[in-house]
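As structure tokens, the structure follows; a few thoughts come after it.
A single protein chain has been removed from this complex, and every other one stays in its place.
The chains carry the letters A, B and C, assigned in the order they are written, with residues numbered from 1 in each.
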Amino acid sequence: MEFAMDARTEALKAELEDFMEKFVYPNEEAYEAELEAMPEPYAFTRSKILNELRDEARRRGLWNLFLPGERGAGLTNVQYATLCEITGRARTLAPAALNCAAPDTGNMELLNEFGTEEQKEKWLTPLLNGEIRSAFAMTEPAVASSDATNVETSIRREGDEYVINGRKWFITGALNPDAAFFIVMGKTDPTEARHRQQSQIIVPRDTPGLKVLRSMDVMGFKDHYNGGHGEIEFDNVRVPVSNLIGEEGGGFGIAQARLGPGRIHHCMRAIGMAERAIEMMCARADSRTAFGKTLSEQGVIRDWIAESRVRVEQLRLMVLKTAWLMDTVGNKGAHTEIQTIKIATPQAIEWIFDKAIQVHGAGGLSQDFNLAEGFAYIRTLRFADGPDEVHKNALARNELKRQRALREEKVPANA
Amino acid sequence: MEFAMDARTEALKAELEDFMEKFVYPNEEAYEAELEAMPEPYAFTRSKILNELRDEARRRGLWNLFLPGERGAGLTNVQYATLCEITGRARTLAPAALNCAAPDTGNMELLNEFGTEEQKEKWLTPLLNGEIRSAFAMTEPAVASSDATNVETSIRREGDEYVINGRKWFITGALNPDAAFFIVMGKTDPTEARHRQQSQIIVPRDTPGLKVLRSMDVMGFKDHYNGGHGEIEFDNVRVPVSNLIGEEGGGFGIAQARLGPGRIHHCMRAIGMAERAIEMMCARADSRTAFGKTLSEQGVIRDWIAESRVRVEQLRLMVLKTAWLMDTVGNKGAHTEIQTIKIATPQAIEWIFDKAIQVHGAGGLSQDFNLAEGFAYIRTLRFADGPDEVHKNALARNELKRQRALREEKVPANA
Amino acid sequence: MEFAMDARTEALKAELEDFMEKFVYPNEEAYEAELEAMPEPYAFTRSKILNELRDEARRRGLWNLFLPGERGAGLTNVQYATLCEITGRARTLAPAALNCAAPDTGNMELLNEFGTEEQKEKWLTPLLNGEIRSAFAMTEPAVASSDATNVETSIRREGDEYVINGRKWFITGALNPDAAFFIVMGKTDPTEARHRQQSQIIVPRDTPGLKVLRSMDVMGFKDHYNGGHGEIEFDNVRVPVSNLIGEEGGGFGIAQARLGPGRIHHCMRAIGMAERAIEMMCARADSRTAFGKTLSEQGVIRDWIAESRVRVEQLRLMVLKTAWLMDTVGNKGAHTEIQTIKIATPQAIEWIFDKAIQVHGAGGLSQDFNLAEGFAYIRTLRFADGPDEVHKNALARNELKRQRALREEKVPANA
Partner (left out) sequence: MEFAMDARTEALKAELEDFMEKFVYPNEEAYEAELEAMPEPYAFTRSKILNELRDEARRRGLWNLFLPGERGAGLTNVQYATLCEITGRARTLAPAALNCAAPDTGNMELLNEFGTEEQKEKWLTPLLNGEIRSAFAMTEPAVASSDATNVETSIRREGDEYVINGRKWFITGALNPDAAFFIVMGKTDPTEARHRQQSQIIVPRDTPGLKVLRSMDVMGFKDHYNGGHGEIEFDNVRVPVSNLIGEEGGGFGIAQARLGPGRIHHCMRAIGMAERAIEMMCARADSRTAFGKTLSEQGVIRDWIAESRVRVEQLRLMVLKTAWLMDTVGNKGAHTEIQTIKIATPQAIEWIFDKAIQVHGAGGLSQDFNLAEGFAYIRTLRFADGPDEVHKNALARNELKRQRALREEKVPANA
């Protein structure tokens, strides 16, 4: 067992922390103001501040860190995870500055692994260069998307084209006019076996019949910094068959493959957010006095601070172990652990944000601190990739199965 | 013991429920849209829909139900509490339609009890008639307002005038241009005993030096329906001495008196909100299917529904008992119970909203349901009138004192 | 609404409190020591102390308070509930001293309501006189008793006798040799409809084939004060047909009828226990110093005290309302509320005991305070009459049904 990081990670971490200190933290407020003042506030990719930071990140070798293999930084999941936590500390700016922001990271991974050469050239290269943005369209308003086989959007073949009909919502990035294409999940053959009905397909933004209808707010927030969350209509949208990713019926499998690394990223960023919330909680508790004592001298507040530390330390190790498993035995071998961190992360960190807000008084819910927005974001993690309850159910089913196997092995005669 | 309601309450309840069914519920969505489309979205008092409903409420004898005594409906706290729960079911519209919305209700009570005849005529009468709105300015950005003696705004006498300097925030209603005056809490004499330094004074909105600086958002929401929450600057604001409410140094006492009935109202409305959230949770759980079963057939969802019912039933009784105590032994005698409901209400109902949101999936956090906005509102109750932690501390101090007295009484020799 | 008690209840309460102060509290420790020193420690009914107290209780008119109607004190459920809380403060002695201890109370109610004249004379009269004790045998080791239809014990008719075969456990009182009979739940006809298979029958303790096998411990405790909890074997046990209570197939219905008042008793006694735990928590917190402050000055301890008060106040009102409903609309009309208190009571009070223990340090888990034993007892309430989870599930099912009906009524066209 070895809990220390390797030299390359330490070096990148130092570089990244320096970048954060000099470029990200000092620009957070100005960036927010810039976005709000822009005529198209969802087009964050056009921000002057962001683009300067992107240049600096490229210069420092902090670009596309998320992507394994030759086209990216070639980091393992464990290595990138550590860096990901740091960007999470300034989640509205840092990930975008490093070209490591969702949902593009997932789309880039997907195209890198499953895309044709033509698809890579046309869509992956400009994404990797930070020239365009993209979105991933899976969740639908009419069905419980927790069960991916529920998807109702149809992708019907007609000659050399696929015709897409359906409605999607909470499509992150969709309101950014620079999101040049959508990867759409739909059903090519509803008569197939349950996990072979779905396919994924690339739909350019300007395709006729595609309409971005409105922003879906998240607890009152519009999330300009990542292009909002759109509701989209696909009304007889036609794209060439060459836009299909992988094969017909392969959509569910691709969606599964997309989940593993993305979950590490989400969880580590959330841990970075939690660390910052703890910092804010401590600073505030030191600076406020009530009934003759600073808040940091009050027992209940201390209890919150201690609990926060206890929860975040355990969680980080769990995420890192999951990343390590993915590196050593693959995503499939890390299945249980991936479920574990999906469940554990929001419940730990939502609690921390709640307490950080409470220490800030009414101000903690306002726009003056990022705590309420952070809370709202963490809250969405309890739905993202399916509600936690679905994952708990699946995890328990596996645990029960595993225990059954152990019982049979060990106790031949009785139970 | 008798848990049934009296005949007058039952009659008013039937009238109010009819009003809700025929006028409030059918207009909720339209009202929201109307506000958003208005040039001054905080001036909800100018809404056509609202004013039609106000006329109807007046016609039906559902006007100023909150106010005891001759000027109001003359209801007891228990009687009004029951009605208040019903308006809470549509909290953005119903309380305003009945002229029973905070913060005006508290201000009306306060003027009714402590105002001079002149103050009553000038400010109370138009409030009771629904011609103007008002705000209550107590919370300050620079200090922990949980400790009311921390207030830093100064109210200094100069001849026949008081000069007010200070900054307030989260002043509900302040962004509504029709909020004609503010009741401001400040210090008239910082050298006095700790609870005799504060005074309350009426400051008309158009007084020079008073500036409404901005809206304080609540988890991304702007709460147009009640005039938002403003940050306000008082820069050498001068008002005549006759604007003082009560006597110099009486501000803390008046603030305390204001709390009791207000807390009943808040809690009962929150219970109404919870009932509606449970309705929505059940309806949604029936309408969604995942993994071959409706959500309402899944054990975990049922657990949430049962817990919600268990929590809300207990809480309601607690609030009603507190109201009954206020009616029978006065606010002072109900002190512990008032603290109890302040603590119990947000923790019970925030939990219910959290679960109702979860059952709705991502949509539950969006603008399509009122659940996220309701959650945000309930979350503020954990700060309103001081954070729950302060009240718990005080409640425990009293409990310890009471137990000490009991021990001394019962066990003369040892403990 | 009226939260005050009537005059008769107040008078009985004063009498009972006087009895507690003068006779019960001063004898608690001695009673425990007496039981331990007895040759048959489960035969608590032979205790000298207990019998003196029983005489005193009779003299004071505090005998059989639980029983409605002519044979008992004729109190309503609300009236008795208030008294029941007081006896719960000394649950190992006071209920027995008043002839108001489970499981005899339930058996007396059952015989009073469903017994033949002969059964009443033979079994009810001596129970009411406190001459014998009894037990109720329902739970079985081999099946999930949460589902009462699972019961496997057979009651087969052969001529003028019923032949009983089966095994029961956790039969409270069974180890007391003075428990003269068992009311046994079993199946007379497994081919009948699901809720018509069960019957209840009286089995005298000395019937051949009935063996009390052992004590079932509860978290290490043996509960001598109520005759322990036995495991019992019925091996071809024969009793005359006249021992059947009610009719064949009526057992399930009788079991249901037995539940209502019993639950009020359990819950109110648990509330009395909680009040005493709060007293002990406060006294201890005042008497211990750590790090320069008494425990009662520490924020976290205060938080526990406040939460305890908040939880117990709400819970008591809920139980009282349930009792009131049973008095006014009957057990069936109070169905939901009876479920509610079954769920709410253990979770509130277990938490309070846990905190009271923690304030007492290691001593809190020892035999020196009754807290650990109280915790263990409260813990059993989460199983008693079926695990809480079963009741939550049923409560939710009813809530969903009720909401469906409301939706249909209110919204004829859509959902």
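Operating definition for what follows: contacts are C-beta pairs under 8 Å (C-beta built on N, C-alpha and C of every residue); 3 or more make two chains touch, one makes a residue touch a chain.
Only a predicted model underlies this, so the values are computations on that prediction, with no experimental measurement involved.
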{"item": "Residue of C:V78, C:A180, C:I245 or C:L295 in touch with the missing chain, whole complex considered", "value": "C:L295"}
{"item": "Residue of C:D55, C:E192, C:D217 or C:E408 touching the missing chain in the full complex", "value": "C:D217"}
{"item": "Omitted-chain contact residue, chosen from A:V143, A:V163, A:L259 or A:M318", "value": "A:M318"}
{"item": "Chain not shown, touching residues in chain B", "value": "298-303"}
{"item": "Hidden partner chain, residues of chain A it touches", "value": "1-6, 21, 78, 278-279, 282-283, 285-287, 296, 299, 301-307, 309-310, 313-315, 317-318, 320-321, 324-325, 328, 336-337, 340, 343-344, 389, 391-393, 395-397, 399-400, 403-404, 406-407, 410, 415"}
{"item": "Footprint left on chain C by the chain that the document does not show", "value": "139, 141, 143-147, 150, 169-170, 216-222, 288-291, 295, 298, 300-301, 357-358, 361-363, 365-368, 372-373, 375-376, 379-380, 382-383, 387, 389-390, 392-393"}
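Here, only the chains that are shown with their structure count from here on.
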{"item": "Most central chain, judged by mean C-alpha position against the global CA mean", "value": "B"}
{"item": "Interchain centroid distance [CA atoms averaged], chain A/chain C, Å", "value": "52"}
{"item": "Distance between chain centroids, defined by C-alpha means - chain A, chain B (Å)", "value": "38"}
{"item": "Sequence positions of chain B contacting 2 or more other chains", "value": "301, 389, 392-393"}
